[in-house]
Each structure stands twice: as structure tokens, then as C-alpha cells.
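Shown here: the complex without one of its protein chains, the others still in place.
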Amino acid sequence: MLELVTISALNGVLYGMLLFLMASGLTLIFSMMGVLNFAHASFYMLGAFFGFQISEIVGFWPAFFLAPVLVGGIGALVERYGLRRVHRHGPVAELLFTFGLAFVIEEIVQMIWGKGPVDYRVPLSLNFSAFTAFSTNYPAYKMFELLTAIAIFAVLLMLLTRTRVGLIIQASLTHPHMVAMLGHNVPRVFMLVFGVGTGLAALAGVIAGPALVTQSNMAAALGPILFVVVVVGGLGSLSGAFLASLLIGLVQTFAVSINLSVADVLRPIGVAPPNGGVLFDVWNVTVAQIAPIIPYLLLVLILIFRPTGLMGTREH
Amino acid sequence: MTAPVIELVDVRKNFGATKIIRGVSLAVPAGERHAIIGPNGAGKSTLFNLISGRFTPTSGKVRLCGEDVTGMPPYLINRRGLSRSFQVTNIFPRLSVWENVRCAVLWSLGYKYSFWRGVEDLADVRDRTEAILEEIELCDRRLLQAGVLTYAEQRALEIGITIAGDARIILLDEPSAGMSAAEAARAVALIRKVSQGRTLIMIEHDMDVVFDLADRISVLVYGQIIASDFPARIKQDRAVQAAYLGTAA
Partner (left out) sequence: MSDVTTDVVNVPARAGASAGLAGVARHAAPWLALAVAFAVLPMIFTSGSALTMLSLMGIMIVFALSYNMLLGETGLLSFGHAVYYGLGGFVAVHAMNTVIHDRLPVPLFLIPLVGAFSGLLFGIIFGSVSTRRAGTAFAMISLGLGELVASSSLILRSFFGGEEGVSTNRTKLLHVFGLNFGPQIEIYYLIAFWCLLCMVAMFALRRTPFGSMCNAVRENAERAQFVGYNPQAVRFIAFALAGLFAGVAGALAAINFELVNSAAVGAGQSGLVLLAAYIGGTGNFIGPVIGAVLVTWLEVMLSDITDVWQLYFGLLFIGVVMFAPNGIAGLLMMHEPLWRARAYGPLPRLLLTYVIALVPALATLAGLIAVIEMTYHRSVKASEGTTISLFHVTLDTASFVPWIAAIVLLAGGFLLFRRTWPVVGAAWHDAIVYAQTAGKAK
């Protein structure tokens, strides 16, 4: 039991960290530019596939550095030539542009790499067991993922709070017009933020790809969860996104290992299950089976009881 | 004497740590034309927002004809007979001028959320919308999208939307702002006509308009009313002169 809890906790925190790696970029982009980047998970997927392809040619470590930069560059170009053009047509058009982009990226990935999973493997240098917790070998690669995520956050935090660019970004988060009037090149800051945000998502893809399955449906699978994270955390709040990422990461990881159903709980006290139909299904479904939809349940609950999210203060 | 139509009892409003309205008490009787004047940043628009339900007071009470409406959403207050205009023109940009005014007419004529009758078959809606358009002199612009009107025309439309619902209490926020002397004179004539038999509260900077129209004037400085009296006495009030009017009068 304790083993399960410890391993699940580690995995949950790891999953949460990966989610936050993506959610932080998404939140920054939303706060600064008012655009909820529907294609954010698509850049995550591009990172994984680029990482795979580059590893095939020159190995994992060059891919680790190159892939996020390449994808971030693509992100910057998308902002400069796509999003900026669409901006004048209003927020709906911007959102729909990113929606269409997500769709197109998925199709292009499918076109080039096919619909099945690709063989993106953990590099040999990291393919060992880091430690043995109770009877389970915890892979070193997962520790690597965790450490990378933490390192990135430390760098980001430092960049945001201690550099000039970081201060400008923080200011643009709440007062973009004022920052422009002060003479800063706000469009260029936007391009930078979008590029870095998507680069972060790509980095998450590069490191998560070998551990999870790298396949053309990864963006569609992770995208909605990402949005749940930012809404639950509060649109526009980085700390909220952090909390929500961890929360959802832990909840989903723990839920998957719980094989209890309503039937299991009520049988000992003598309540018989209904015979058929929808109620029968609900009675017998296990927590593990509903694990994928728990984030959406959380979304609906938050929106009923606390519409601004966990930490959000602004009405968007 | 009947209860005042608008009554503010020690209303305060803070935004975070910033105190904008610091204890305003005001009573406006029925049928009065009341002007609120004061320097920029005094909180005049905030006061309107508190009365009309756009903001909720941090403390204090707002009463409409004796009923406590503190914290009610704007649509409930509007349904009780209070209508307001906005300093920054707040119209429906892509709807036509006709549709803009018509929207303001619908609830007051009792049509609510009716989705079983064609709106163009409703004679009373049509007649009232036509009447308002004539009042604000925008009849021949009726099919244009509101967003392409000139500034003065949009201000006229703004007033039109405010008066279309036949509200008993009208709040006008700087109705003549940005208008030339001629346009302002027309606006004043319209306001005088429309506020006949109703209660009017008006925020204005143009002192000619204020002294022309107002029965009573309140002076708001730093979120507090420093004087509330007849125009002649306000002109001579030393505190008001020091804070706002100057001594040229």
C-alpha cells in the first residue's frame, strides 16, 4: 500500500510537472495576448516528433536541445505571420485560428509520420533504474524528467523576476498598452513569449515522448486536459496553473490505481446493484475507469462553485 | 412629502485599498433635476455605477423609491424604473440605429424573452422606437450600423437608448461631452423635454448646462459631497469655489 502511494505520488508529481511545463506557457500567452492557444498541445506533439526524428539522426542529447528551439522558432513564425494578422478580426477569430492550426498540425504529423506510434526510445545513457522503492524499480529517466522540469522552472522564475526582459513581460501581462507607450517593442515581446511558450511545450514533448507513447493523437488526448488545468487554476494565474497541474496530475495518477466501484462500496452493506441500463453501468464502473474524465468533472464542479478558478481573480 | 426617489445612505466604495467613494449620502426627490459636479477623479461616474448596479457598494445602502436595491444587478434595477447613459458611448455597434433603440424598448413594453412573436409585427414597439428616433433626430440614419455614426450622433443614440424604456429615473453621465455649442444646446433642449415629469440626475462639466437645467446641485470632491444645494447658493459656496468653480463668479 505504502509502495503504491509513494510510486503514485512520484508519478503524479511528474505528470503534474509536465502539465505545468505546458500550462505555464499557455497561461503566459493567454495573459499577455488574450489568446487561448488551442494549438499549444500540438507544439508539445511537434516537440516529441522532432525529438524522435532528430534522435534517429544524431541521438537524444542533440535532439533535447535542438527540437525545442526549432519548434519554438516555428511558434514565433506562427505568431508573426499568422496570429498577428488575425488579431484585427477579434478574439473569436484568434481562437479559431489556433483551433484550425491544431487541426492542421495534427494532419501534417499524420501525413509525415503516419497514424501509429513511432519508436521514440529512452536513450541508453538514461535507461537504468535510479532507485528501488520497496519492490519497484523507479526508472532513472523519470527522475531525469522531473529534474529537467524543476530546472526549467527555476530558470524561468529567475528570468521573469530578475532580468529586464522578464520585468517587461510581467508588466505586459497586465498593462500591455502602457508598456508599448513606454517605448518597448510589444509585438516583439509577444513573439518572444509565444516562441518561448511553445518551445516549453515542445520541451515537454521531447522528454515525455520516450516515456509516453509518441503518436499523432497525443495532442488531441492532452489538449483538453491542459485547458481544464488553466481554467481550474484560474485563467491568467501562473500559481493557479501550478496548483491545478499538480492537483490533476496527482488525482489522475492515483485514480488509475483505484479499482473501487460503487458496487464494491455498497455490497458489504447489502445494497444490491440494479439490474440493467444506465444505472448498472454507473454502479459497476471503477474509479480507474473514470480516471480519464475526472479532470472534466473537476472542470464542471469548479465552474459551478468557483467560476474564477482556484486562484483567478480576473473575469475573462 | 413622499420618500425620495433615490436615496444613498453613507455609501462607500473601495477598490482594493483605494477608497473612491468615502461616505456619500444623498436624497433626490421625485421630479427633481439634480446635477452632480466636481473635479476629475472625484468619483462621479463611480457613484452612477453604484446607483445603477454596475458596482456593489463596499458599505452603505442604495434605495430606489424606498426599496433597498443595494447589490442588485443592473437589469433588476433597470426594471424598477431607473435608466442610465454612459460617459464612454456604450451602444450596440453592429446593430442598426433602429435596432439599438428597439432593444431598449422591448422590456419596458413587457415583451421580455418572447420568442413566439415577430418583433416587427409589434405595433407598440415600432411606434415607440419611431418616436424616440424622432426625438434624437436620427430618423434618416435608422438603417446605418451604429458603429459608423459620427461621435455626436452616437452620443445622441446613447441618450436615445437611455430614454427609450420610459424610465422614471434617468441618470445621464456627461451627456454633452465632446459636443459643439450648438449640439450641446440641442442636447439640453432634448434633456429638458424628456425629463419633464421624471427625476433626472446628471453628471456634467459644462457649467452653463448645469446652471441652466439643474434644480439642485451636489458637488463631489474626493469621494465626498462637500455641498448639496440650490444653484445660486452653490455658486457662492466658498468650499466649492476653492475645490472646483473658482472665484470668477
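As written, the chains take the letters A and B, and residue 1 is the first residue of each chain.
Here, a residue touches a chain if its C-beta (ideal position, glycine included) is under 8 Å from a C-beta of that chain, and two chains touch if they have at least 3 such contacts.
These figures come from a predicted structure and were not determined experimentally.
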Exercise. Who touches the missing chain here, A:160, A:211 or A:290?
Worked result: A:290
Problem set entry | Among B:21, B:50 or B:106, residue touching the chain not depicted | B:106
For this session: With the full complex in mind, choose from B:142, B:168, B:216 or B:235 the residue touching the hidden chain.
Result: B:142
Exercise. At which residues does subunit B meet the chain that is not included here?
Worked result: 52-54, 73-75, 78-79, 83-84, 86, 90-95, 98-99, 102-104, 106-108, 111-123, 125-126, 140, 142-145, 147-148, 161, 164-165
Exercise. Residues of subunit A in contact with the chain that isn't shown?
Worked result: 36, 82, 85-86, 89-93, 95-97, 99-101, 103-104, 107-108, 111-114, 220, 224, 227-228, 231, 235, 276-278, 280-282, 285, 289-290, 292-293, 295-297, 299-300, 303-304, 307, 316
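As a working rule, only the chains that are shown with their structure count from here on.
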Exercise. Between subunit A and subunit B, what's the gap in Å when you average each chain's C-alpha atoms?
Worked result: 48
